[in-house]
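Below you will find the structure I want to go over with you.
Of the protein chains in this complex, all but one are displayed in their positions.
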Amino acid sequence: IEEPLIFEQDSPGRCGVDLPALPDVGLRLGPVKPRGSIGLPGLSEPQVVRHYTRLSQKNYAIDAGLYPLGSCTMKHNPRLNEKMARLPGFADVHPLQPESTVQGALALMDELAHWLKALTGMPAVTLAPAAGAHGEMAGMMAIRAALEHRGEGARKRVLVPESAHGTNPATAAAIGYSVDPIPATAEGRVDLEALKAKLGPDVAAIMLTNPNTCGLFERDIIAIAEVVHAAGAFFYCDGANFNAIVGRVMPAELGIDAMHINLHKTFSTPHGGGGPGSGPVVFSAALAPFVPVPYVRKDGDRFVLVEREGEGGTAYGRMKAFHGQMGMFVRALSYMLSHGADGLWQASGDAVLNANYLMARLNDVMTAPFEGPCMHECLFDDRFLKGTGVSTLDIAKALIDEGFHPMTMYFPLVVHGALLIEPTETESKDALDQFVTALRALAERAKTGDAAWFQAAPRFTPRRRLDETAAARKPVLRWAPEPERLEAAE
Amino acid sequence: IEEPLIFEQDSPGRCGVDLPALPDVGLRLGPVKPRGSIGLPGLSEPQVVRHYTRLSQKNYAIDAGLYPLGSCTMKHNPRLNEKMARLPGFADVHPLQPESTVQGALALMDELAHWLKALTGMPAVTLAPAAGAHGEMAGMMAIRAALEHRGEGARKRVLVPESAHGTNPATAAAIGYSVDPIPATAEGRVDLEALKAKLGPDVAAIMLTNPNTCGLFERDIIAIAEVVHAAGAFFYCDGANFNAIVGRVMPAELGIDAMHINLHKTFSTPHGGGGPGSGPVVFSAALAPFVPVPYVRKDGDRFVLVEREGEGGTAYGRMKAFHGQMGMFVRALSYMLSHGADGLWQASGDAVLNANYLMARLNDVMTAPFEGPCMHECLFDDRFLKGTGVSTLDIAKALIDEGFHPMTMYFPLVVHGALLIEPTETESKDALDQFVTALRALAERAKTGDAAWFQAAPRFTPRRRLDETAAARKPVLRWAPEPERLEAAE
Amino acid sequence: MRYLPLTESDRRSMLATIGAASVDDLFRDVPMAARHSGPIPELPGHMGELEVERLLGSMAARNLAAGSCPSFLGAGSYRHHVPSTVDYMIQRGEFLTAYTPYQPEISQGTLQVLFEFQTQVALLTGMDVANASMYDGATSCSEAVKMANRITRRKKAILSGGLHPHYRDVTTTDAAFTGFDAVTLPPDAFGGEDLAGMVDAQTSCVVVQYPSVFGRIYDYTELAKSCQAKGALLIVVVTEAVSLGLLTPPGDMGADIVAAEGQSFGNPLNFGGPYVGLFACKEKYVRQMPGRLCGQTVDADGKRGFVLTLSTREQHIRREKATSNICTNSGLCALAFSIHVSLLGEEGLAGLARLNHAKAVQLAEKLAGVKGVEVVNDAFFNEFTVKLPKPAAGVVETLAQRRILAGVPASRLFPGEHPDLLLVAATETNTDSDMDAFAQALAEVL
Partner (left out) sequence: MRYLPLTESDRRSMLATIGAASVDDLFRDVPMAARHSGPIPELPGHMGELEVERLLGSMAARNLAAGSCPSFLGAGSYRHHVPSTVDYMIQRGEFLTAYTPYQPEISQGTLQVLFEFQTQVALLTGMDVANASMYDGATSCSEAVKMANRITRRKKAILSGGLHPHYRDVTTTDAAFTGFDAVTLPPDAFGGEDLAGMVDAQTSCVVVQYPSVFGRIYDYTELAKSCQAKGALLIVVVTEAVSLGLLTPPGDMGADIVAAEGQSFGNPLNFGGPYVGLFACKEKYVRQMPGRLCGQTVDADGKRGFVLTLSTREQHIRREKATSNICTNSGLCALAFSIHVSLLGEEGLAGLARLNHAKAVQLAEKLAGVKGVEVVNDAFFNEFTVKLPKPAAGVVETLAQRRILAGVPASRLFPGEHPDLLLVAATETNTDSDMDAFAQALAEVL
């Protein structure tokens, strides 16, 4: 059944809420007039429930099946965490309540900070950033603030490997750095010698993802940190893949100065169709003074929320209206407590085991550009499709018809037609085996040259392939009543 | 994707819960040994979530679409009611807590009783019965207790119309009455003259559904009550269809002595795939003393739970382990408060309006055995299918492929190949129009004689038609490990 | 009104289609005398969510929630920790807002759940087969007796004094109305019933509870043999289903029918309902079993599927000859039960049962240390009886004022009897400090 837009279900006078009686008082709106029609549709509650139920049924989700989206880390989202985040003591607390009435909330932030510091070995953390990319921004701002503090504001170059997430160069550029790419070795890792050659007195930082976006651990990472530090630059680590090593490898011991942690990836706060995220950043001692406000400080038995530093403060500003993604903090801490140190150790081990198992089971029918072992995700390129007329995209769409969400496609950019598969630790061996069976069958079918069949996939979905080019050429970004339907101009 | 049984997903040692540490104390089990293996499968939490998510996706539900199951009353289930039922003050209260600690719970039961009495005009109500059929039992027990109390225990005959729900004769028979059917008139109602002829000094009661199962109001109901009472018998009304008249017609004014109310129908507590129900029974003054325990009594400011009557008590026993379906009481009261007297008035009006609208829109392509207006549901028979080779069942199954749950089929028994359609008041006109369009198209297609197409329906469902005969002939009622799979003997 | 989608203009246009002048006109078959022309004046008008939440919230606030204080009540209803997954999952609209699976093609979710539930119940009880659930444990018990009557064609049931008195009362009420004899024994607080000796040629069944309402544990193996030797059935009632994770199951003792309360798994206390009755029996009796059954079959394509089955026993078809008048099960509660049991699995259930027992052993030791308190039964699962030097009802009330829910006085269950006995239960939800608070408060008030 097709589900129309809510605007197409309008009937004036219908309403999905009943409000208490309106007190009999006049308007005090000053110079502004009460508005006329807004244009919203009227629906009853049953219609709204049915609308969103039906829409939800058009979504794939981790609750329904394997979601092996490499680099996105779709793992199980425990409902306990949802329940905890909804405790009125957390959910129904205003950010500007007097400190004396929010000691539990501040304690929770402090406890989360404790876990993040203990798991990374780093001495400081900011919880403010709203998402991973926001964390990158916070981290790079800290680096710039520290450099300027020590009078080295002239360092304007940031080194970024070609395999990096797009947010890395975007972040560096946004705060005024020029981006200089570092080439990769044939083993899919940073070329240490090339890096050394790029270093110089104008380099502010390196931004490195580790494990990297090919799913590989940067073997030379300690040496990289040493040469970067020796050159007077900072080492920013993109922590998107921290879930591969959490509890097993301490970023501090690798020489990292700043690293954001995607709570929604490593600590399983739900992605919710694209957010909200939460991206705390851990800092080395050198960067620890350079944080945004606000932050929590323990003062004897009491927790204090520092919203503005006094004289001599080195906090560099504010990232967000309030104190961070509290709702995500509760979920992440609930996840951490549930796992404990032993569970996190096991989780990263199982994540890596699952990825290597997929690699081993698929290696003979697909083509891996780099040798293993991989970490939490395994990478293939499209050489196995060469001459078949079938593309990476076609494989992905055909996989949809088999009941699976596809892997990440065409990323990282360093290999051709990438297929990046991340099963996570919350998939069972049975689930992996089913996925392998389906994917092997597709790979083999592709080799028989049945390109038209692939190009027609998916067939059994609420929609078949959608015309993205048309969408971008003449964007229709909102509904409008006929006939004056708005269409954004070129 | 097929979803195996949980037993087929077993892996020993896996577990979906983590328990607190076991205190180091010995066993005190006396003569009994700790048991060995139970045979339950081991699954992790993510697997359990996925299992039930996938199973749920194989269900149709009111949240997903129209569910016009006549006589079953599938209306919108507000989530507010779910939230209210989960307040710890209701959900986390033990039935045997001291009365002083459950005054709010008793107050809620008293308030619900007040609403039920006000809506029926009856002076008494028992909340004990666990479901509609259980309410019938409670009501008929009250009648028998009252008859025995006045020395008329010899009355052993109960009159039941042929159109009755199967539970009516089953209930009467279960408590020792013989069931005597009353024929219907050509207008689909009780034949008053035939009823009069059946009455006699051995008649204990009449059990009548009103509005009846043909969706019609019993026009002669006041006369029926009079003759039944004149004969010294009681008038039991099956209140399954109370939702058609709630707030508009008082059962007390119709002369009814006892009537159960399905909270899950009239007051929208969720059906949950088959239960739990809740079936309070309202009583006339004559029957009011004959109730089961426990019940709530107000004693000044305090509420008292009467679990056992003293000397001279006329309570006739106990129906259930505790005090009734408290969780359903909260939901039903939440529904009543949300609607208020005005909303209930409007709801029954809209329910009847919706049914009559369907009747009017379908009347020309399907065949209605009785003239309208109908009440909350409209009845068709299969004369319109005559000679087509298409059966009522085929129409129902074809409707599934159109995205709708079918109507009730082959009930009531008084018409041939019945199709009983109850839209309820929570369907919009748009939804009804879509249903009409689909059903009209099927009716017209049937007349073109495309029987094979119908017989192959449904096609787009998780399963196609299931072999119910085989299931009953050799029942397999549980999973068992291969090869010794248990099969119930003939 | 937020739940009603029709607008006034919809109503007008629909009335025109129907050819009626007004909605009231559609009620013309209702005698004028009984038709009301407007909303009932003695009831209030509709309320918004906010107002309903305030009103019901204020009622809820007048109850002492068991989780907000140390709480030791059992006697047929147990406070366990329910994993958050359970309540989340049962609220999915596809489960919550579905009806009885009369159309199996679009109800395979509910049906597979029922099939798995039946299997779980059979495994837990050690029986061959189980039904898709009953209203609660007490109605299961009474239905079990009626089933035994049908099977044996006899009419006398013997009810142990260890049976929960509410279960007993539901059964004797049924007995009075449906016409069989229910012989009841005095409360078995201290042991010593000779049930086997009472079985005679008229006896259809003996009903015992395991553990008993006083928490006592008996091995019923010999009793089962005695019953069966005389053509009677043994019905075993279980009110704390968690015990089946630790104790030899009734099936292994030779029980013919097991009637149990399943609330402990997945379902909150709910002030007594809705709960979920479990019902299991030997395979040979399956066609006499009451209630709904789900069975395996195949579809038109030969794929495994599930349907409601053996409905010829039911009131839809047999009407006055049905095995019972029951036409619902406790579907959603059974779903909660099944999800909780699935999460526990073999290891989790064994661990949970073991933990419950250990908590009760701890509590018994602590209470035994209170001057004047005597633990009556040496063996128990997670509930036992203590003897107090004062009437238990008063002690419980006094402790309730101190926000400790101390247990169930035997006199509440058996009015006028054993005023000095108190039934006390412990589960995994009770902490050491809960128990210490209880023991200390008890010492202070005795």
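Details
A, B and C label the chains in the order they appear, each numbered from 1.
Quick note on the criterion: a contact is a pair of C-beta atoms (placed from the backbone, for glycine too) under 8 Å apart; a residue touches a chain by one contact, two chains touch by 3 or more.
Computed from a prediction, not measured in an experiment: that's the story for all the values here.
In the entire assembly, the chain absent from the figure touches the shown chains A, B, C.
Within the set A:P161, A:G239, A:G277 or A:G417, the residue that contacts the chain not displayed is A:G277.
One of A:F90, A:Y236 or A:Y295 touches the chain omitted from the figure, and that residue is A:F90.
Touching the chain that is not shown, out of A:G324, A:P369 or A:G417: A:G324 (per the contact rule at the top). Contact between chain B and the unshown chain involves residues 11-20, 42-47, 49, 53, 78-80, 82-83.
Listed here are the chain C residues that touch the chain not shown: 2, 49-50, 53, 81, 83-84, 88, 91-93, 343, 428-429.
The rule is short, and it goes like this: only the chains that are shown with their structure count from here on.
Centre-to-centre separation between chain B and chain C, using Cα means, comes to 19 Å.
Put simply, the C-alpha centre of chain A and that of chain B have 48 angstrom between them.
Centres computed as Cα averages put chain A at a distance of 46 Å from chain C.
Chain C has residues 1-5, 10, 46-49, 51, 83, 85, 93 in contact with two or more other chains. Within chain A, contacts with two or more other chains are made by residues 11, 18, 44-47, 49, 53, 78-79.
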